[in-house]
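For this depiction, one protein chain was excluded, whereas all remaining protein chains were kept in their positions.
Going by the order they are written in, the chains are A, B and C; count residues from 1 in each one.
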Amino acid sequence: MLVSRYLRLILKDICTHSCLHHFLLEFLGTALFLSASLSAVLMLPLAAGKPGRDLMSAGNQSDLSHPAPPLSPVSPAGPFQVALVFGLSIAMAAVSVGGDVHINPSVTIAMALTLRLRLWRAALYVIGQLLGGVASASLLLGLSRDLTPVLNQVSSGVHLHQAVALETLATLQLVLVVLATVSIPLPGMASPLLIGLAVSLGHLVAVRATGCGMNPARSFGPAVITLNFNNHWVFWAGPVLGACLAAGLNNLLLRPRRSGNWWA
Amino acid sequence: MLVSRYLRLILKDICTHSCLHHFLLEFLGTALFLSASLSAVLMLPLAAGKPGRDLMSAGNQSDLSHPAPPLSPVSPAGPFQVALVFGLSIAMAAVSVGGDVHINPSVTIAMALTLRLRLWRAALYVIGQLLGGVASASLLLGLSRDLTPVLNQVSSGVHLHQAVALETLATLQLVLVVLATVSIPLPGMASPLLIGLAVSLGHLVAVRATGCGMNPARSFGPAVITLNFNNHWVFWAGPVLGACLAAGLNNLLLRPRRSGNWWA
Amino acid sequence: MLVSRYLRLILKDICTHSCLHHFLLEFLGTALFLSASLSAVLMLPLAAGKPGRDLMSAGNQSDLSHPAPPLSPVSPAGPFQVALVFGLSIAMAAVSVGGDVHINPSVTIAMALTLRLRLWRAALYVIGQLLGGVASASLLLGLSRDLTPVLNQVSSGVHLHQAVALETLATLQLVLVVLATVSIPLPGMASPLLIGLAVSLGHLVAVRATGCGMNPARSFGPAVITLNFNNHWVFWAGPVLGACLAAGLNNLLLRPRRSGNWWA
Partner (left out) sequence: MLVSRYLRLILKDICTHSCLHHFLLEFLGTALFLSASLSAVLMLPLAAGKPGRDLMSAGNQSDLSHPAPPLSPVSPAGPFQVALVFGLSIAMAAVSVGGDVHINPSVTIAMALTLRLRLWRAALYVIGQLLGGVASASLLLGLSRDLTPVLNQVSSGVHLHQAVALETLATLQLVLVVLATVSIPLPGMASPLLIGLAVSLGHLVAVRATGCGMNPARSFGPAVITLNFNNHWVFWAGPVLGACLAAGLNNLLLRPRRSGNWWA
């Protein structure tokens, strides 16, 4: 049939060295990014109820419930340090693994939407990223039995639509920067640094309300390990919406592109 | 008549694709810049009486009057975080939208004064920037009903002439950096980063006294939404004065330019 | 005579357009650098007894004596903010004015010692830098009648030889970076940024013990305005020693240069 023929073509496209190597790089890049960033956040002495505090004794605490952390008076340096950690980690992971990894499912989605990537490859890369997120989150169990501090949660007092809006805004600017760096020739290693800065900015925007997902793989890993999928859809809806908005804005208004097609 | 003929020529120059596209980019760039920076400042837990604190419960507070915030003991990280947020936001907005947007009316004015831009185009761009500022400020109402924390105000204890002087100084160094990046060929994406650093420096200079305007579009948006135009002229006088000084200093002393004319 | 002939030749070399323009640029660059950095330090709410606190009400305080500030528990963000302000200011001033200004007498001395600059030109540039320092310090009087917070002083509890050693170390690494950026072709605007980072590092090293001079023009301006020359020699001896060490280290060990002579 036509379907099976297409499936065989897709499978043939996937089973190439370049595609599988890229899948491996997405896995390694995401694992490296999240191992560095989440362990740093676990280790940083931040304020009460926020991601990144009190790691060593965390396993001893009897936190029976996992309530959404209150919007308590966070230490002023808290959001900045988290933003710095994630920005640096993604930049260093992209430099280490090579500049053309996505590491972030929302970036992969935007690449597919702007016809820079075939759909099945995009799906494969997203799977690699999610596996990398789960792998690094499970490694973190060696540091602390309680991963709640690195879990993305909607803070109490924040409406869900506000959380989605902030996630969308943070992802929108990140993906716009990624699409800009892709469309302009840049000196070596400039794009990882720019993307790191965009990730830092996104955290400054959203970290207090949601812990800042912006990257479904980053939200998915700790959620799987802690089996806490409370409001987890927010960390998929916001980034995916932001990626779609960014792809549309980029291709329609900022840098109108000639047409292409998904299957060619 | 001559006047109507000139008006028709101006209109013809405005109604070109490049001019209207640039107008759109100014609108989008300013809206993106201010959406990211103002929402981040609204979300950051800074100290009492300063821009950027206590957003979620802000709408519930009964702040009947809008007094100028006192120069209370700000948390040390406060000014730095605000400076970081604005510097990153403007750099990411300029990268996203493309490196030749101004985003800032004082930059547009300096470009017109140094004969790099025709006067009517400059006016159009400024209108785009102001519209972008109002649009992003109205989006912020979804986060908090009280936008006072992001309003530029002269702090109590600061004389108006001091506020104007600090705004002038902050804008002077920003516009000098912009004019320097325009006059020298730079590797891709270097000028948005340099301008981001200059914006951060300007905030470190002026944020405690005025909240740091430096960009009339940034001051105008929240002022329109909150209908608080108290001392608003400071945030136009300082930046425009700084832009004029920078344009003069640049063209007369630093990089003397051959003559041109506004209408050619 | 021979002497008068030499003097006439020197005068002729000085009265060229390039030399006087460079003199003007040194004046403008230093004035811009110190106006931005010192006013930011005056405005930042740092901890007790350190540079950069309590500016608005400072003129009202009755500080009869100018004792060396005690090594009191500074707010942790203090040194970092001062380092950031000075690093950003010097980078932005160098970008604005043009990349080949020195702004710092110790850099000028190292340039003369490594035979990159004639002695009388070096002296002229140093005069321009000192004048720029005095000019910007006098402008600061409009912000606060008490400039003690921006005065470089040896903190109590710090021995003078420790202060000189720290100033020497801070200047040594700065001048080594300057000499490295001069000897290697770099992409545009890279050297101001590198020098800004070196200035920030120097402040992190020395700011708590001496307020970090590293630049005699920066120390000289506030000292002249406040007429407080207490231990002022430290801020000349340390930087000059650091510049000599850096020039020797650079030319003898790191990048051995062919011989030249001062008068050619």
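We adopt the following convention: a residue touches a chain if its C-beta (ideal position, glycine included) is under 8 Å from a C-beta of that chain, and two chains touch if they have at least 3 such contacts.
Only a predicted model underlies this, so the values are computations on that prediction, with no experimental measurement involved.
S.K.: Looking at C:89, C:129, C:173 or C:215, which residue reaches the missing chain?
M.R.: C:173
S.K.: For subunit A, enumerate the residues touching the unshown chain of the complex.
M.R.: Given the touch definition above, subunit A has residues 24-25, 28, 32, 35-36, 39-40, 43-47, 56-57, 75-78, 80-81, 84-85, 88-89, 91-93, 95-98, 142-143, 187-189, 193 touching the missing chain.
S.K.: Kindly note down the residues of subunit C that lie in touch with the hidden chain.
M.R.: Touching the missing chain: residues 71, 73-74, 76-80, 157-158, 161-162, 165-166, 169, 172-173, 176-177, 179-181, 184-187, 190, 194, 197-198, 200-201, 204-209, 249, 253-255.
Heads up, the rule we're going with is that only the chains that are shown with their structure count from here on.
S.K.: Rotation angle for the CA superposition of subunit A on subunit B, to the nearest 5°?
M.R.: 90
S.K.: Hey, what residues on subunit B touch two or more of the other chains?
M.R.: Correct list: 76-78, 80, 187.
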